[in-house]
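Every protein chain but one is kept in place in this view of the complex.
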Amino acid sequence: MKIPVRLNVNGETYELVIAPYRTLVDVLREEIRLTGSKKGCDVGDCGACTVLMDGKPVNSCLVLAATAQDKEIVTIEGLAQNGKLHPLQEAFIKEGAVQCGFCTPGVLMSLKALVDDNPAPTPEDVKIAMAGNLCRCTGYSKIFKAVAAATRQP
Amino acid sequence: MRFELLQPRSFQEALEMKKNYRERAKVLAGGTDLLVLLKDGKLKAEAVMSLGGVGELNFIRSEDGGGATLGALVSHRGVALSPVMQQRFPDLAEACSQVGAVQIQNLGTVGGNICNASPAADTAPPLMLMEALLTLASTRGERRVPINDFFRGPRHTVLEPDELLKEIFLPQVSGRRGATYLKLGRREAMEIAIVGIGVAVHLNGSDQLVSECRIAMGSVAPTPVRASAAEGVINNKEVTNELIDEVAEVAAEAARPISDVRASAEYSMDMIRVLCRRAIHNALLRARNRKVEGHS
Partner (left out) sequence: MSEFYAVGKSATRIDALSKVTGEAVYTADVMLPGMLYGMAKRSPYPHARIARINTRRAEAFPGVKAVITAQDVPDILLGLKMRDLPILARHEVRFVGEKVAAVAAVDEETAREALDLIDVEYEQLPSLTDVKEAMKDESILVHDNLHTYAGLPQPVKNTNIFLHETYTKGDAAQGFAQADLIFEQTFTTPEVHQAYMETHAAMVDIAADGAITVWSSDKVPFRVRSLMAEIIGVPITRVRVIPSFVGGDFGGKGMIFDEPLCYYLARKAGRPVKMVMSRQEEFLAASPRHASIIRLKAGVKKSGELVAWEANAIYDSGAYAGYKPQVGLGGTKKLGGTYRIPHVCIDGYYVYTHTLPCGHCRAPGDPQASFAVESFMDMIATGLKIDPFQLRWQNALVEGDLSPTGEAWKGINLKEVMDVAVKASGWGKPKSNQHYGVGIACAERPTGTGESSAVVIVNGDGSVNIISGSSDPGTGARTVLCQIAGEVLKVPMEQITINLVDTDSAPYDQGAGGGRTTFVAGQSVYRAAHEVKKELVASAGKLLKCPAEQAQELIDVRDGFLFLKSDPGKKVSYSQAVKGVKKSQIMAEETFASSEMEDTCFATHIAEVQVDPERGYVEVKRVTAAHDIGFAINPAAAEGQIEGGIVQGVGFALLEEMQRDGGKVANPTLADYKLCTSREAPEIVTLMIEGAPGAGPFHAKSIGELPSCPIAPAVANAVFDAIGVRITDLPITGEKIVKALKESGLSAGPRGTEKGART
């Protein structure tokens, strides 16, 4: 029995009719066709599906889409604003913090939440903020460098 | 996973639904345990009742006299970042900040953590140290259950099929109390505890005299447990290294860890001793640094 669900994603409202047991990551990817959020494990162990829900990073594979109604959801596709990249996105490009790119959307969402809250995070703050995002390619090194570059004090 | 989804808009509505569905409806709070079990096929549900719409249970309320009440749906992250929690119950804030990682802490709830009743639940040892009181509600009324009596076995609590956890009352802690929660995993994050030790000590008068010590352990038995015999060793005693060693030894004796993919029973036993010692030291340090809050 499908049910109507209204989702607010990246500032747009989507009226959907979906099975109640569909997760947010599947609905984002398959119904709304925002495939930037990835499925690395589907059970909350890797962070590739991280999106912001009311400003907080969550594993969208562990959220039923129907329960995300009336929340403000921001995905990687909503990080750049008006064609302008977020400083973290710029820094990731510049510092070489992207290799295969599969973990990148989830990592950026976790880090966006960090810097929104704490504009001058220490290296330890960064490590803790992204501990739920596994990366297998970069060894994390240039990701740390990119955050430092993006949050440099003027 | 395939199920009917119930979405009550209030706690009252939730209780009504739970009364009608009983065991047939699994309760969904943060989803970090339930959805994983459903996806893995380890659990099947005819219906899932999401408490996401019951905002009234997401609160931290400071009580006069120094205690606090947590709504069942407060998130781990909410507790970890709460100034009230950090001030009055730092070990619980510490435990919540050690669950998984930020994303899991944002979704997962304290109520969900204890109702899921994994022996490794990180919030259980601190709550047991505080002798938290749980309010269980149903359409028949409410009852208060001390947390010590709440766990029956792995994934099994005293909740009746028509009951929901409503609130967690944390009694005031007075005097010079220091408490800590230490968790052992293979990594610094994203771990289920191999061993989780909570210790609280009360100092009375001198820095050396422990008037009361409480020890709670997770992951070492079918439920989280208080190490009462170990506590008895140090209550009202002057603290020495030998005494701490003895406490750790007695605590380990009360434990029955199993060997599994995470660790062998022997290592877990060794780690109980190590973490217990360290936790007592940490707790003493915190107690000694604490200003008395107008009570004794």
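Residue numbering begins at 1 within each chain, and the chains themselves are lettered A and B in the order written.
FYI, contacts are C-beta pairs under 8 Å (C-beta built on N, C-alpha and C of every residue); 3 or more make two chains touch, one makes a residue touch a chain.
What you see is a predicted model; the values in this text were computed from it and never measured.
Enquirer: Sort through B:Arg177, B:Arg262 or B:Arg286 and give me the one touching the missing partner chain.
Expert: The one listed residue touching the chain not shown is B:Arg262.
Enquirer: Check each of A:Lys56, A:Lys71 or A:Lys142 against the chain that is not shown and name the one that touches it.
Expert: Residue touching the chain left out of view: A:Lys142.
Enquirer: Determine which one of B:Ala132, B:Leu184 or B:Ala287 touches the chain that has been left out.
Expert: Residue touching the absent chain, from the options given: B:Leu184.
Enquirer: For the chain that's not shown, point to the residue among B:His202, B:Arg226 or B:Arg277 touching it.
Expert: Answering carefully, the residue with contact to the hidden chain is B:Arg277.
Enquirer: By the contact criterion defined above, which parts of subunit B meet the unshown chain? Give residue numbers in ascending order.
Expert: That gives, for subunit B, the contact residues 1-2, 101, 184, 186-190, 192, 208, 238-242, 244-245, 261-264, 266-267, 270-271, 274, 277, 281, 284.
Enquirer: Hey, which subunit A residues sit against the chain that's not shown?
Expert: Answer for subunit A: residues 19, 21, 29-30, 33-43, 45-46, 48, 75-77, 79-80, 85, 89, 92-96, 98-105, 108, 126-128, 130-144 touch the chain left out.
Here is the rule we go by: only the chains that are shown with their structure count from here on.
Enquirer: Based only on mean CA positions, could you tell me how far subunit A sits from subunit B in angstrom?
Expert: Their C-alpha centroids are separated by 29 Å.
Enquirer: So in the complex, which bits of subunit B are touching subunit A?
Expert: The touching residues are 1-5, 7, 28, 30-32, 35-36, 39-40, 48, 50, 52-53, 77, 100-104, 106-107, 188-190.
Enquirer: Quick one: which bits of subunit A touch subunit B in the complex? Just the residue numbers, please.
Expert: Answer in residue numbers: 1, 3, 19-21, 23, 42-45, 47, 50, 53, 56-59, 61-64, 66-67, 110, 113, 128-129, 131-133.
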